[in-house]
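Read through the structure below, which is laid out as structure tokens, and then see the notes.
All protein chains of the complex are present and in place, except for one that has been dropped.
Order of writing sets the labels: A and B. Residues in every chain begin at 1.
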Amino acid sequence: MPETRILLKHAEDPELRTLTGYKRYNGYGALERAYRELEAEEVLKELEDSGLRGRGGAGFSMGKKASFLPRGGGMNKYLCCNADESEPGAFKDRELMQRNPHQLIEGIAIAALAADAGHAFIFIRGEYDLQADILDAAVAEAYEAGYLGQNILGTHRDLELVVHRGAGAYICGEETALLDALEGKRGNPRLKPPFPAVQGLYGGPTLINNVETLANVPRIVAHGAEWFTSFGTEQSPGTKVVSVSGCVQRPGNYEVELGIPTRELIYDLAGGPADGREVKAFYPGGSSSPVLTGEEGLDLPYSFEDMAAAGSMLGSGSIIVADDRVSIPHMALRTARFYHHESCGKCTPCREGTNWTVKMLERVVRGEATPMDLDIVASVQENIIGHCLCVLGDSMAMPVGAMVRKFREEFEEVIATAGEENRIAAVQGAPETLGAAT
Amino acid sequence: MSGKAQVTLIIDGREVAATEGEMLHDAAKRGDVEIPVFCYEPKLGEPVGACRMCLVEIEGIPKLQTSCSTPVRDGMVVHTRTDQVKHAQSAVVEFLLVNHPLDCPVCDKGGECPLQDITMGWGPGKTRFTDKKRHFQKPIELSPLVAIDRERCILCYRCVRFSQEVAEDEQLQLLERGDRTFVGTFDDRPYVAPFHGNITDLCPVGALTSYTYRFRARPWDIEQAGSVCTLCPSQCNVSFTVRDEQVKRVVARDNADVDDGWLCDRGRYGFEMFSAEERVSGPRLRAGATGWEEAIAKAAEGLRAGGAASAAIVGDASNEEGYLVQRILREALGSPHVDSRVSRGPGREVLLGLSRPELSARVRDIDDADAILVVGTDPLHSSPILDLRVRKAMRRNGARLAVATDRPTPLDGGAEAAARYAPGEATLFLSELAEAVATTGTSSSLGGRREESGLSSEAGGADSAKRSEEVPAVADVLQSAKRVVVIWGERIGREGEGALRALLDVAAALGLADKEGSGLLEVPEMTNARGLREVGCLPDAAPGLGETATGKGTEEIRAALESGEIKSLILFGVDPLRDFPDTPAWARALAAADHVVAFSMFETPTTAVADVVFPLETHAEKDGTITHPDGRLQRVRPSAARPGDIRPNWGVLAELSLALDHDTGVISQPSAFAALANEVPFYAGIDDAAIGGRGIRWQDLPAASSVPTAGEDAVPPSERFAQEEPKPTGDRSQAPLRRVASEEGVAASSLTLGTYRDLWAGPITELNPPLRFLAPQQRVEVSLADAERMELKNGDEVEVAQNGTSLRARVAVKERVAEGVCFLIEGLAEGNANGLLNGSPVSVTIEKAG
Partner (left out) sequence: MSDLPLDPALTEGRVPDRVPEGVPELHEVGCPPELKERIEELMGRYPDRKSASIPALWAVQRLYGWCTPEGIKQAAAVMRVTPAYLESVASFYDLLHTEPVGSHKVAVCTNISCWMRGGDELLDAFRAAAGGDEDIFVTGFECLGACDIAPMASIDERYFGPLEAAEAATAIEQLRAGEDVLPEKALEKRPLAGDADA
């Protein structure tokens, strides 16, 4: 089954990233319609009816979230585009911004209209230097053309859009941490409630959406909610740009209708594992999602609801495939190391739990652990889940917990054999290869 | 909390009443349900929900919630001891101990450590953590006063939140991320800030400890004794940690009506000077130490000789002491010459105007104020705890702040309007403000006023030119506000009574007397200034601010000493040669005196020239009452033993009076208070019980109505205001409005001199080893423009001179100092700016020291 390109339509055209290129495919048509012909309420309704679900991880209805913002009133409201994309396995937003920046800008401008926000920000991870440069250029063009700034298209509506580069911290993708970072602080998550829609940036009501979510907005407004719901499943309407990576022959971003069999994504589109290899396990929704074994997952429809039903999640829509060569304990360690490195340190269970888990898993792969330590690993994951300030801690605990549960024998085997290897290695004085990261 | 609705909820099956919006943790506490917390501390502002220790189960919510950040709702059903909750709590404790060294036996916090207690009560039996803990160099010097042990830190962020959100010095920060996070400062510099000692009280573990207390005592061999700090007019409530009858530590004794539970480092570490060698430890004559009988006899003899030509100046004294001194003068010696001010002050009529109960603001009123005016004082130096209070009002309540001073203050940053007047021009500023407020301040009418006052914009330098915007800006902040608190410095009175009349005009124009939660709050120059005035230490007011034969004030006493008109002098808790303006004149005056009796805590330049010296008690030793600038009577209680041969001062005064053949009838501290309360009508009904541990404001009692009201010649300001067209009432003769530096013919290197009393100037640092590093060196602050013009650089050593007298100082170039003025520090042992002052604004020349 081929891709269904809507967001990535014409993406092969290098001209697309320029205003002229974008307009060639009637870019900003939706913006003109929204600003000139529609009321904010109509736009909002269209978005709600479309059932568009957030593409950043939580999968919450975008229209509903926008409707949570208080209407009218003298207060300043804000819109933040979450372009921090830092979850291992996710690289779809990068593609969307790099190849079609104006689609995002148009989506932001329309969403801002619906949310009645006068100030918008794109919070892009600092590592995406190329994409940020591309956005800066595109934003300048959009201002030039009157799609941004004061009195847009003579409609007496204003919108300031600033591209804000992060500086390297995964936690800033968490919406409230993003707000703190944008306010010039350390990117620590805030207590919720109050939710950003009520009290967000600079204390004002704030709508926060992912790049892909906002990129969907122009076409929904152009073709209508009905058109949008004709793609995907009932609970997961629309298409999804899925990042497939790991042990596949053609890693990359593939845009498909939500609900297609996962096998088609991994095998038909991404080429599956190398010949003779098979899918041992995969993260269906980025490194935060509990891994599914090949048997469990390959034949599930790729949708929010089916992944949830299988005890995992669609998350950001990023599949990382591990074939039968990959050592799950080592993969668990990599995963834990990432969250340990990225934990902001504000709350206790996440700060200490990620640290403790890494130390235990390092002993596991070094063969310096006992099977009893595996019970402690499992129980520490349980002690983290549901006890943290934000879900970063859970984002480690869920996949690591799942791996220990589903591949227990392999962990015990590694403890046994690695012990052997290390003793030999020690004798030969072989270099420690683990811990290369961080 | 008054208007808030009451709700009831169920905690662990018990019904608990609470106020709407209150946090679950606090409601539970009142219901006797203890929920453990680490990061939660309401004094630090909004809860952060970081430590996760306080998780509880709330029916209807699947996830556990942090009770420190969950507001109560009516009918809420909460469980704090279910298995789910217990599991979460012990999990959090186990996580906290993952990186904690558990070195309790050698930890100063041991025995009074929340982490210890909570581990016992809520933690798992033992930790399953077997890997390496993180390591830091320990302990290291965070400041010369505070040690930090980063291995013990549990990252509750209390200390950094204090630095960010209470003191707002923003020096203490979190560095790095995740479990690498640690508490530190920029570039590992020391954390030097006036309130930093509070972090040792806040830290729930032994990570932040005080060097002055390290290994000095263990919780089980100490006692806590409550008293009041008398080291500044804030009069913060303190608790002395006492071991073997000696003070080992000072901690806050949270009183929201006074200090909000904070202490400045002056109050926290000041006690270390009590045991200084310079301490006067017994009575002495010029010749040297002597017995009490002889000392009292000699003192009486000299005073009797002076008779009606005697005078007294009272400073660091309790109400009882001040009351007894003025009785000795008025009754035993028949002299009316008593004062309790460093130089000039307002007459009785104006004082009565300022003392009207309806015009006086409580400290608490700052919290709810819509607008605050700080005029003629820098709270950070003169009453530090008010600086925190004003910041709190802005941060939590969105209060609008206006600052009007000669010297820039740290509050300017958060102020909506920061007005600068030249030294000696508070009177003019206040007059213009009164007018601006009354006539909704159009700058045009002010323009006219400036002409007639002879202020030429450009020659007047930046600030008088700016004044045309500044005054309306300040007026604008105050006008619209419902609740207005005006925090004013007694200092402006040095310009003469006009300044205070102008202040009353402002109060009248703002209608403070009729506005709920509004009023004036004074920052006096001496700790118990208000109490001393109310018990009769004034040249023209008897105890209770009653009428009496008019005598000489401090400045006139000085002149009269020089002229020989006054012969003998009692100095009680004052050091004119350090603290009063015009040192040379005071030196001449004391030299001319026949007989000087000095009551002093330490040997000073003044005691050096005294005939008889009596020792004073510290606020850790003294028993007596003092009156807060907002009218709150507080009790100073003896907590530690008196060193050497020191006796209670009330007794010494009673005996001195007897030796002068006058029986005061005072036989004990309580009888001393009873006697004064009996003479101060508006203290009626106040006794030890009423004062209790928290003090009591006389304005809040029925007797308040008995405070005398101003007579004929001083029509209540508001009416005077209504009659005439508003005009500044400043007494121009005393405060020349022309800025000296702007006059033709004045050397280009000459600037108008302003002075201020630095928080750290004086014995507090000179006689106090742990604080010595804070002792300020004299420095002259000048504007960028003047520095450029005079070719002065930061750190240059210069000679600052004023006809004849001069002192050495280092140059400090300051962006916010106005052109044409400069500032020096008063009260230093070396190069005391008081040596250059002579009562009215002076201009000084600045020359590079060769």
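Methods note: a contact is a pair of C-beta atoms (placed from the backbone, for glycine too) under 8 Å apart; a residue touches a chain by one contact, two chains touch by 3 or more.
Remember, predicted model here, so these are calculated numbers, not experimental data.
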Contact partner of the left-out chain, one of A:M331, A:M360, A:M398 or A:A418: A:M331
Which residue of B:L751, B:V813 or B:V842 touches the chain not shown here: B:V813
Hidden-chain contact residue, picked from the options B:E176, B:E245 or B:E469: B:E176
Residue, one of A:S50, A:S67 or A:S243, that touches the chain absent here: A:S243
Interface with the undisplayed chain - residues on subunit B: 141, 143-145, 147, 169-177, 185-187, 189-193, 211-212, 214-217, 413, 768-773, 784, 794, 813-815
Residues of subunit A in contact with the chain not shown: 3, 8, 11-12, 76, 85-91, 93-95, 98-99, 119, 125-130, 162, 164-170, 181-187, 202, 243, 245-247, 250-254, 269-270, 283, 287, 318, 320, 322, 326, 331, 334-335, 338, 341-342, 344, 433, 436-438
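In the analysis below, only the chains that are shown with their structure count from here on.
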Mean-CA-position distance for subunit B and subunit A (Å): 54
List of subunit B residues in touch with subunit A within their complex: 47-53, 55, 63-64, 66, 69, 87-88, 91-92, 94-96, 98-99, 128-129, 131-132, 154-155, 157, 174, 176-181
Contact footprint of subunit B on subunit A as seen in their complex: 169, 186, 191, 340-349, 351-356, 359-360, 363, 376, 383, 386-389
